[in-house]
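Got a structure for you, written out below as structure tokens; questions coming shortly.
One protein chain is absent from this view; the other protein chains keep their places.
A and B are the chain letters, set down in written order, and residue numbers restart from 1 in every chain.
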Amino acid sequence: MSEYDAIVIGAGHNGLCCAAYLQRAGLSTAVIERRHEEGGGINTEEPVLAGYRFNMHANYMEFFDIIPMIPDFDLYGIGLRSFKPENQAGIVFSDGRPPIVLHRKDLLDKTHVSISRYSKADADTWVELQNRTMDFGELLAIGIYNLPDASHVEAQGVLLEAMFSDMGVGAHYATKSPKMVIDEVFESPEMRTLLYRASVEFGAPLDQLGSGAQVLLSLQWMIGNLRGASGGTHSLAKAMTQACYAEGVDLIENRMVEKIIVEDGRAVGVIARGEEIRARKVVASNADVRQTLIDLVGEENLSPLWAKRAKDFRYGPSAVLATPVFCLREAPDYKSARWDADINKTFYTVVGYDQPEDVARYVRDAHSGRIPEPAAGTWINSLWDPSQAPPGRHSASGWYFFPKASYYTPEQWAEIRATYNDRFIARWGEFAPNMTRDNVIADRLYTPDEQEVKNLMWEGDCLVGEMTPDQSGANRPFPEGSSHRMEIQGLYLCGPSSYPGGGAHAAPGYQTAKVILDDLGIPAPIPEGRAY
Amino acid sequence: MPDIYTSDWYEAVREAINARVGTLKSVPDGAFVVKIEIVGDGASPYVAAGDERHFLINIEQGACAWYREVDGDEEGIRLDYRFRGSATVFDEVAAGLSDPIDAALHGTVKVRGDMRFLMRQAELVKVLLEAYASGVETVWPQGQPPYIAASAINA
Partner (left out) sequence: MRDSFDAVIIGAGHNGLTLGAYLARSGLDVVVLERRHEEGGGLCTEEVTRSGFLHNMHANYHTFVDLAPPVRDLDVRGHGIEYIRPEVQMASVFDDGTAITIHTDLEKTKASLARFSEEDAETFGRLHAEAHGFIDLLLGTLMYQPPLSVKELTKALSTFGVQDRSEFLSVKLRTESINQFLDQHFKHPKVKAHLAFHGAVCGYTNDVKGLAIGYPLLVGKIDNWHLCLGGSHRLAHALWRDLAQHGGVMVVDADVTKILVEDGRAVGVRLADGTEIAARKLVASTVSAEQTFLEFLDSSVVGEELSQKVKTKIKHKDWTLFSVHAAMTRLPEYTAAEFDPDVNRAWVVNLGIESLEQLNADWTSIRAGKLVDPRPNAAINSLYDPTDAPEGFYTGLLRQFAPFAPEDGGEAAWSEMGRWYGRKCLEAWRRYAPNLDEGAFLDWAVFTPQDIARKLPNMIRGDWMMGEISLDNMLDQRPLPELGQYRTPVERLYMAGSTQHPHGFITFGPGYNALQVIAEDLGIDAWWQNV
């Protein structure tokens, strides 16, 4: 069939989400995917040795409890499975000092004990913040699954004031950087070190002014709610795909969209692998804004302002990732574990920093194009999900935050791939003596240039567009285009370069489906009375 | 001696079937409906080119209980087998010029249905085919095969 009511470009999780709702609402929908499999950044593979499975991009599924598509399409009923580890986040130290472990929200007593080793005040603060943000999920969902407020920094400030003013937090914290907020709220270097890295990990760039509120709002809710997907993150992609199939969506793989066909200012279809596929009503693009508008629509079809905006959209440096994969004989046994064995089984474990300045320097290095000293936020999912490694073995992975892909040539990246993991393993060994070269049966590193090729994440930016205030909220990707509607009639942007940005929450896709249906005057197939 | 494709001829074939079936050591239980589809091929004068003649034949306890010509579809009756071929092939078989097993083996008559059962009942099938092929002395009022320019239509 070469004609549909709706065409979605790209089967990343936002595209799949958008398509499922459109099809359910009655629009015949096709999703056209460049790669040979669906999922985009939701991807699990056995790239090195049979039986060792790795989440190649997204890993922390912190939004599972609020993603609307999960209940709306019964994804748990059709095979999605997850686990919420007790020990959520933690940090170890090379001198064997006690670790800090931040636990799931039903185990805050244990967290208090852990942080208290360094600062009772910090422990009290953390637990208090956790308690106050316990039910934040609904608020967060309302925020990310609806179109953005024009003034979200201000709105965040108002919220901070309302929720935390008695703790010395003011509305102006929303204008600070995460680093400033962490320093002003927590006193112990150990806690700061962990939270510096955690803020980078979870999308609040350390030195970015205007992102300070996230430390107290989103980070507080996420840590304690982190889930792993059983079998790997791609089980979310599989479940979403299956939901799409069940609704009747056509998922067309292995076909790169080369052009969005514009006739009289209207998007009427696409050309994919030389073949025209028509869209009677809408085209939604999960590709990033620059690819969508400049490459696929073409400047000749854009106003000068929109062309400029699309070309000015920036990728990186804050969320540029390199992903190492390690096939391990045994899991790391940290020196710090002698104080608290929980750290040996903590979902997100920060390895490689001994003090806050280490993280600050790491981030500065990466942003200015220097390969940072080895450190990572690591995960070993096989500790909870034995299916991800052969019996008795482990699959370990993590993220290095690296310079943008364009800082180095392919040859230079190849050299980094050949050598950097060894350096990290050596550093890892300083924190866990059993992390020798021998303990690693096989490994590989995937660098930002490879992310560009595999997922078209320019510069290796996994959030597909820097999340600075000028590109966030009602400014994402730019003010004129922040409601997913593009200036071309019938064309929408449904991926992470639109609001609220990257992350495994399917929010852009969900919002875009609602916007499209609203524009078409079709009721959205969502439960009555839900606030999003 | 009946003319081909007349009701007398059909009766004669049926009698031939039932006579032969009586010689078999065993016959399967149950009833089966076979559809014969004869496709006009422009060579046989008995079925016009572009036309088709369809017959339903019921076999019960190995014997032919009833048959009838039908118009197109099976009138809601559940088919067990379908034999479909060009008119020339059917005529040639009736005239003893073509071997029906050859026709089936070589695909000039397409056979569809539970082939396991058919193979297990090979004796019965053979008998039914023989009845058609050589059980009746046929009169050919419009000419007898071989036909000039008989074309093997993809049935």
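Here, contacts are C-beta pairs under 8 Å (C-beta built on N, C-alpha and C of every residue); 3 or more make two chains touch, one makes a residue touch a chain.
Computed from a prediction, not measured in an experiment: that's the story for all the values here.
Q: Need the list of shown chains touched by the one chain that isn't shown.
A: If we consider the entire complex, the absent chain touches A, B.
Q: Out of A:Thr111, A:Gln156, A:Ser235 or A:Ser482, which residue would touch the omitted chain in the full complex?
A: Spelled out, the listed residue whose C-beta touches the missing chain is A:Ser235.
Q: Out of B:Ala19, B:Ala48, B:Ala65 or B:Met115, which is the one that touches the chain we can't see?
A: B:Met115
Q: Out of A:Gly26, A:Gly79 or A:Gly369, which touches the unshown chain?
A: Looking across A:Gly26, A:Gly79 or A:Gly369, the contact with the absent chain belongs to A:Gly79.
Q: At which residues does chain A meet the chain that is not included here?
A: The list for chain A reads 36-37, 44-46, 50-51, 53, 76-81, 230-232, 234-235, 238, 242, 245-246, 248, 250-255, 273, 386-387, 450, 453-454.
Q: What residue numbers in chain B mark contact with the hidden partner chain?
A: Where chain B meets the chain not shown: residues 35, 79-82, 99, 101-102, 104-107, 110-116, 118-120, 122-123, 125-126.
Here is the rule we go by: only the chains that are shown with their structure count from here on.
Q: How many angstrom lie between the CA centroids of chain A and chain B, rounded to a whole number?
A: Spacing between the chain centres: roughly 69 Å.
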